[in-house]
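Taking it in order: structure first as structure tokens, then the write-up.
For this view, one protein chain was removed and the others were kept in their places.
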Amino acid sequence: MGIEPGRLHFSWISSAESTKFVTVATQVTEAVRALGPNTRFIQPPLAEVA
Amino acid sequence: MRMLLIDRRAWEEGLKRAAGDYRLIGPVKEKEFHSFRPLAAGQLPDFAFQNSRLSPKHVIYPQTEPMFTYTLEETREDRHLLREVVRDIPPTAVVGIRPCDAKAFVLVRLNFDTPDVQDPYWLRAYEATTFIGLGCNAPCGSCFCTTAGCGPFHEEGLDLLLAETAEGFTAKVLTAKGEAFARAAGWTKPAPEGTEAALQELARAAEGRITSFVQTEHLKSIPVNDLYHAPFWDEVSFACINCGTCTYSCPTCWCFDIQDETRGKAGVRLKLWDSCMYPLFTLHGSGHNPRGTKLHRVRQRFLHKLKYFVEKYDRGIQCVGCGRCVRLCPVNIDIRRVCNMMNGYAVSGEACAIP
Amino acid sequence: MRNPYQPYPVRIDAVTVETEDRNLKTFRFSFLNPGDEERFSYRAGQFAELSIAGKGEIPIGIASSPTEKGFVMFTVNKVGLVSSHLHSMKAGDVMGIRGPLGNWYPWERMEGKNVVIIGGGFAFTTLRSSIVYMLDPANRGRFGEIHVIYGARTPGMLLYREELAAWERRDDIHMHITVDATQDPAWKYNVGFVPAITEKKAPPAGEDTFAIICGPPIMIKFTLPVLEKLGYPNDRIIMSLENRMKCGIGMCGRCNIGKEFVCKDGPVFTLEQLNRTPREY
Partner (left out) sequence: MTSTTAILREIAARLLSSGAVEMVIGFRQGTIPMMNEPCFVRKPDEVGHLVWDSHCGINLANYLTDRKEKIGIVAKGCDSRNVVTHILENKIRREQLVVIGVPCRGMADKRKIAMKCPGEILRVSETATAITAEGEGFSRTFEKADVLQHNCSLCIHRNPVIYDELAGDLVEEQQGVDRYADVRAVEEMTPERRWKYFEDLLAPCIRCYACRNACPLCYCPTCFVDESRPQWVGKGQDPIDVRTFHFLRAYHCAGRCTDCGACERACPVGINMRLFTKKLEKDCRELFDWEAGLSLEARPALDQYRPNDPNDFIR
């Protein structure tokens, strides 16, 4: 589609694995932040459409 | 009726000059097909085409058109109120429209410009537009304009009619709008005596090249319920996949939908092309659908064009014979065949044999 | 050029739950801008598009009568996107009304005649408008006998119950209210389906009698033969149709039955007209 690879993450975390959740969430956040703001699949504000 | 002579140089320079006063729209080749697009500065319309892939109806009637905007921001005084979108339409000229497509607008106008209500979106665009027609010297094998109330040099709906010649064009000025455009383009050179006769000769020759026809003379008189219950609809509609290709490519199809789209707190009410081929077109909130099968929907399309319209307006069929639906239908449902079956049913009370 | 798609801004003044299943609510609106009420001048039998920014529009029959001033009223069944949202709105909210749209019951033709109104379920809205209109002191003398046959599934599903009771008490209108079934021992009106009650209670047919019939398809299907049996001619059986609509002004192309648009040439048709056209409703 043209979405940068780093924006999509999959992980399997059991409800008991709280530390894994923290680690993964932190990693994902950092990875996405490093890519900067998303520009794809963003629709312009409607004011511009009309 | 003034006849003008436009040589190649006058043509190019004239369009450049007219571009100062008009937004020019013309046929442009995109990949394999021609489409009607705004011409860039200095860009000439490309007349090396039989007809554009899709009709130029989008020039007057965009596929998606904002009607109103609104805000759902509760702090705003005008929340939930609809503000009309008035499209800024500069004087526009469609250069090189085929006579069939121009005539189509005349038929569509019957729907959008009625004695008691007018659709301002359609009408404003139509009134701002000048139609510079291009006579059709080489009609397609699937064109049937001459028996669909039109023709390769048909003048109805045009403001100026061009005929291509070896040196450039001859032009027939048909309306005040056409006169104004010719003035803006600086096309003033009168054509010599006999040009109009030559144009008629060209038209006759082009008409002679039409090889495909429809019969329509009995459509008006046959009772609508007889046609509605005719036995051939199952066979006619079988192949249909209920896509919107025929309706979207048709210059005379006008049906539309109205939808609200909101992003955040800002929204717009849109007018969008719709199609009688889609089940959703007529689906009731209750789940009931009066045209719930493809047989219903295919029958609706043909009856609308070839019967309801004929009865309602007495202006012939709602078709100009451009042949696009014939060429583009993915499963080869052919309006010419169906029209002739309907017309034939009026006489014989039975469907023609399947060819 | 007046934009026929532009609704008049209105405020919801009151919301009334009509039926025990809470699926029908009556909304009373007043116009925000002075002069719009006059511009929205309507006849009984017409409809309007209720317009909610961000949701869309729905065609709804006008339930108030032209003789009732200062407000317009609509009773709405909760079915789809717009009607569900409308049901969540409350007094004070602002929205739009576009209309009046379509034709109306043939009041000129019916002048001096007897009128039988046959309604079922929630299709009673424009019939309420018609009854209030005819009962108005200025109009009552212009019509002959008025009969109303109105049925719902249960007593709790009848619309406008207080008004029905008030009309029952009057002597210038013959009310025949019925329910499909009820366990309510206090129920003092008819029990039975509308076609059966019509057969028993409808006045005899004649040159001077019109029937207006409005209800679910199944009711219409079984009532028409009854009227036929009673001798009502097709051009005196008046029906109001519903179809999916968008524009309401005969342009968007979806609500047609044959060459007639339900939104513009209808919604009111005589049975005679309907018999001449494909029945795509």
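First chain written, first letter: the chains are A, B and C, and each begins at residue 1.
The criterion applied here is as follows: contacts are C-beta pairs under 8 Å (C-beta built on N, C-alpha and C of every residue); 3 or more make two chains touch, one makes a residue touch a chain.
If you're wondering where the values come from, they're calculated on a predicted model, not measured in any experiment.
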Contact set of the excluded chain (shown chains only): A, B, C
Candidate in contact with the missing chain, chosen from B:Arg79, B:Lys265 or B:Arg327: B:Arg327
Hidden partner chain, touching residue among B:Gly186, B:Gly244 or B:Gly344: B:Gly244
Selected residue (touches chain absent from view) among B:Asp101, B:Asp119, B:Glu155 or B:Asp257: B:Asp257
Subunit A residues that touch the omitted chain in the full complex: 1-5, 9-12, 24, 40-43, 49
Interface with the unshown chain - residue positions in subunit B: 30-33, 50, 53-54, 63-64, 138, 140-142, 235, 238-239, 241-245, 247-249, 257, 259, 261, 270, 272, 275, 278, 280, 326-334, 336-337, 354-355
Interface with the unshown chain - residue positions in subunit C: 80-81
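The working rule: only the chains that are shown with their structure count from here on.
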Centroid spacing, where centroids are CA-atom means, of subunit A and subunit B in whole angstrom: 46
Multi-partner residues of subunit B (at least 2 other chains): 262, 267
Multi-chain contact sites of subunit A, meaning residues that touch two or more partners: none
Sites on subunit B touched by subunit C in the complex: 67-68, 70, 72, 79-82, 84, 111-112, 114, 117-120, 123-124, 224-225, 228, 254-260, 262, 267, 269, 274, 276, 281-286, 288, 290-291, 296, 300, 303-304, 307-309, 311-312
In the complex, subunit C residues that touch subunit B: 1-7, 9, 51-58, 79-80, 83, 93-96, 217, 242-244, 246-247, 249-259, 276-278, 280-281
Interfacial residue positions of subunit A with respect to subunit B in the complex: 43, 45-47, 49-50
